[in-house]
Every structure is written in structure tokens, then in C-alpha cells.
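Missing here is one protein chain; the remaining ones are kept as they sit in the complex.
To keep things simple, chains are lettered A and B as they appear, and every chain counts its residues starting from 1.
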Amino acid sequence: MTIPALTLDGLTVRIPTASGTVHAASEVDLTLRAGQVHALVGESGCGKSVVGAAICGLLPTAATVSGGIALHRPGSADVHLEAARPRTWRKIRGRRIAWIPQSAATYLTPVRTVGEQLAETCRHLDSPHTPAVLLTRVGLEPTVAGLYPHELSGGMAQRAAIAFALAGDPQVIVADEPTSNLDPELTDHTLRLLRAAADAGAAVLLISHDLDTLPAHTDRVAVMYASRIVETGPTADVFADPWHPYTRDLLAALPSGGLHPIPGMPPVLTDLPGDCVYHQRRPAPGFSGGPTHIAQHGDRSVRRLIGAAS
Amino acid sequence: MPNLRRPHAHLWAVAVLTAIAVFALAVPMLTGADPRLTDFAAAYQGPSSSHWFGTDPAGRDLFVRTAAGLRVSLVIAAVCAVTSAVLGLAVGVAAGALGGWVDRTVMRLVDGINALPHLLLGIVIVALYPGNLAAIVASIALTHWTQVARIARAEVRAARSATYIEAARLSGATRTRVTVTHLVPAAAGQGIVAVILLLPHAIWHESTLSFLGLGLPPDQASLGTLLQDARAAVLTGAWWTLLFPAAALVITTLAVAAAGAALRDRITPPLPERAIR
Partner (left out) sequence: MLTRRALFTVPLTAAVSLALFALASRSPFDPLAGYLGDRYLTMSTADKRRVATELGVDAPWWQQWATWVSHAVTGDLGYSRTYAQPISAVLAERGPWTLLLSGTALAAAIVIALAAGMWAGLHPGGLLDRALAAAATVVQAVPPFVMSLVAVTVFAVSLRWLPVAGLTDPGADPTFGQVARHLTLPAAVLTASLLPWLLLSLRQSIRAAAESDAVLGARARGIPEPVVVRRHILPVALGPFTTLIGLRLPELLVGAAIVEEVFSWPGLAGSLVTAARELDFPLLAALTIGTTWLVLAGSLLADIAHALLDPRVADDA
């Protein structure tokens, strides 16, 4: 049994805006284990990026967080991140939790070279690796170090971002849609790199809406709809036998599933009503339309109406 | 996210402007006093009950003189602003409507004029035509029309691609007709805002020129000439000769700028909110 590295316990994130309160995440339970690649999937705008941001401490200051984010390490006390002060985050970010952003080139300072910034990161994280080693590890030529961020191609930028994330040998790696702008070959390469990182001991959270690629490269998957987790389990099992109607519909919408589009639009997350709202798109008797809870069955779980038959 | 611009700023600006207008327009009319009336016996007096703003070295009452000066400055500024606006509107609309090499040449010219410091151009023009009021107006108009032209051109270009223009054209309207009936009104809204925002610059410009002795003749009261008088007077301790005209200048400039900005904010639609990541 692998060690849990990070546990989300009822994580709820609310972000006030001028047009209402955005329910970015509601009662999210998730466990990331060392050595595993855990996927978090859902349509655009379901809140998965916010979950990633919450884990990395990158939420906007106006956001309110309730519930628990606990970082574990065998032999020392848990670090509770949901209300952590900046001082705590300074010790955690980069060192124990790393973030791989989408469109990585914009997350690098434009007036300095990649190599300079990587060396700086290695220096401040007291990394055992050198920039050259990290670049080679992700499949980049050492000459990339002399390039400026705007000179990187999409694929190169993504790989560079992984190199930055690996610099501190972090326990947890959050990859926010790392392959959404890449071609199939680069997607495969990127996912293999994440797999390798997990094999080296990290717990990887892969946020993605690219479902086709997941069974081959991930161990577990969690499906999110409108700020709530609706189903979790080993990726192969969930894909072969989806329990929640939304998961079924998501898989059916893939080319491999027959390209059946889901009717309607994903809900806007502003001022969502109290519970799972999937029934507003498609009737989901037993799963949506009233108060729901997460029902655990072995290593799989699904969100059901309270009191519904299994 | 709360609206960062104070919603009541424009009310203050309007209130201040009204007070200024009353001061500038009503005072000379009501008191009937001649701002040029000298009375050397009363020279160099500080503010008192008989002379609210004190007197200048020639014994002229500064309350009346400041009011008159403010009025002159405002009138000149208004003339300059309107001239700039007309010139800018004409050129801007033409450039936007005609496009092509006309547009390119105009934009080059605009860039060239904007690069030069306005006051320098003003000084040179006024130097060559000393004492000529038209030259003063021209020197300001020739340097400030570009702002209006830019806005007018942008509005026209945006409106050009609007479908109602296509509809008008298709129904047989000539180019000129389309320009006049559709494009000019589109540019007018922004144009009015631009004119208002030109006023502080014009006041600045004229008062600086007059102060340097290159603008209005010294006995003619304007904020600039009053401050020119103040220059020598303060050396003898007559601080009031500086305070009141200077305050009038700065307050007017700020109030007009604030009113113009508030108006612009009302006309321009607000930017869309930044999306949450």
C-alpha cells in the first residue's frame, strides 16, 4: 500500500467576484499517493485548476478556503496547508509541492534566459541537480538554456516547466493541463516524464481533459463536475465500467466511445445551488437531484443521492 | 471587485466648476469694476475687507483681476480647444474614412508633431508673430489637434466596419453622404470628451506663454499675465499676488480634467472582468 502524500478533506473554495461568488470547489476529497499518477478530469470550467492552485498555494487572495489540505511525510508532523501562512508556503512551494502550469512559457520571466532562471531555481531550492542534468532528464538539449522564454516552442516550454518542477525533488507535483497544446507525440513524451517522476517517488496530480491518454499513463482518476467530485477509482476500472452518469457521458463523448456529445452546457460556477447539479443536464436518477454523498466501494467511490439504492 | 473610481468624483468636479464659472463670469459683471483700474495709493496691500485678494503693485484689486483673468484664460482655452477639435475632427475623419496613403501620411504627421514638445512649437510660433492673439490660438491648436484626430480616426475606422454602413452603401448612398450622416456622429461623442480634456492643456499652454511674456500683453488680465506680475511682486513679500491666481489656475485645471475624465468613463464601456483561473 503506497503512502499518502497529500490528502484533501472536504476542500471547498469560494471566490467572490463582482458577478457573484464562484463555487470553484465543493467538498472535494482526494488522496494523492507517492509513486502514483492521479488524474483529475472534467470539462473546462469545472474547477479542477482551482483544486490544483489550492494545493500549490496559488489561489487569489480573495478566495476563501475551508476543509483540509494535509501534506504528509513519514516521520514528521502533517503540514496543514488550508490556512497556511506565507512563511509556511515559502518552505513548501518548489521544495515539497511543485507546479507545472499550462502554457508554460508565459510563466517564465521574459527578460531572462531559461538557463539563468533554472539555475536560480536550483540555487534557491538547494537542489542536488544541475540545470544541465534537469534539461537532459526532460529531453531538452543543453543549448535550450541560452534561449529566452519567448523563443521556446510549446513542447519545449512544457518540458522546461517539468524540469523546473523536478529541481527540488518535490513530494507532490501538480501538472495543470500539461498536454493540452501538444501534439500526440509530445503528449506521450510528457506523460512518460510524469510517470518517471512518480516512479522516482513523487505523487503526481495530472489535471487534464484529454481523457484518451489517461488509461495508459495514470493509476487513478477522479472525475469532477461543477466543483464536485462525482467519481474516483483506478483509471482502467473507471473507464471500463463507469458508475456515475456523467462519467459515462464523458466517455461516450470521446471518439473511442462513439462521439456522443453531452447535451447542454457545463454550468457556470457562480452561485451554484447546494448539491450536484448534473440532473439539470441529463436526468440522473439515483445520482443527482437532491442531497448527495460519496459512497465508497473498495478503491472506487461515486457520488450518489443519499438513501438511493446501490 | 468594487469600482475603484470614486463615483462621486465627478459631482465634486461639477460643483467646483460651477463655482469657478460663477466666479469668472459673475464677478466682473456684478461689481462692474475695471480690472485695469490702477490706484497706486493702495498698492501692495494684503487681503483685507476692501480688497479680498489684496492688490498688486499697481494698486489693482486682485479679486476682480483674478476673476477677469480666469475668464480670459477660459475663453482663450475654449477657443483653442474648439479650433483643435475642428481641425482634429476634420483630419481624423478624413484619414479614417479615406484610408490608404492619406491615412498613412496623416499618422506620420501626427507622430511627428507629438514627438516635439508642445511648448517649444508654441514658443517659436508666438515669437515670430508677437502680440498676435491668433498666433497664440494657432500655437496651441497646431500642437493639440492630434489628440482629437487620433480619437476621431479610431472611431471612424471602427464604425466603418459596422454593418449599418454597408447597408447604407448598398442602398446607394455616396461616400460623402455616408461619412457625414453616419461616421461624424460616431466620432462626435469621443470628440467632445477629447475637447474637454484639451482645456487644461490649453490653459496651461496659454498661461505659460503669457507668463514668459510671449502671450498676452501684460496689462491684459489673464492667469498667465497675473502670474507674471506676481513674479516680481513676491520678491517683496506680496505672497497674495501669487496665491490667488495660482490657486485659480490649478483648481480650474484639476476640476476640468476630473470632469472630462468622469465623462469619458461614462461614455467608454467598462473593460470586461479578468477571468478567474
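Operating definition for what follows: contacts are C-beta pairs under 8 Å (C-beta built on N, C-alpha and C of every residue); 3 or more make two chains touch, one makes a residue touch a chain.
No experiment lies behind these values; they were computed from the predicted model shown.
Among B:Val22, B:Val75, B:Val124 or B:Ala167, only B:Val124 touches the chain that is left out of the view. Note on the undisplayed chain: of the listed residues B:Gln45, B:Thr66 or B:Ser207, the one touching it is B:Ser207.
One chain of the complex is left out; on subunit B, the residues touching it are 115-120, 123-130, 132, 200, 204, 207-208, 211-214, 227, 230-231, 234-235, 237, 239, 242, 246, 249-250, 253-254, 257.
The missing chain lies against subunit A, touching residues 56, 58, 90, 93-95, 98-99, 101, 104, 106-112, 117, 120-121, 124-125, 148-150, 164-165, 167-168.
As a convention for this text, only the chains that are shown with their structure count from here on.
With centres taken as mean Cα positions, subunit B sits 56 Å from subunit A.
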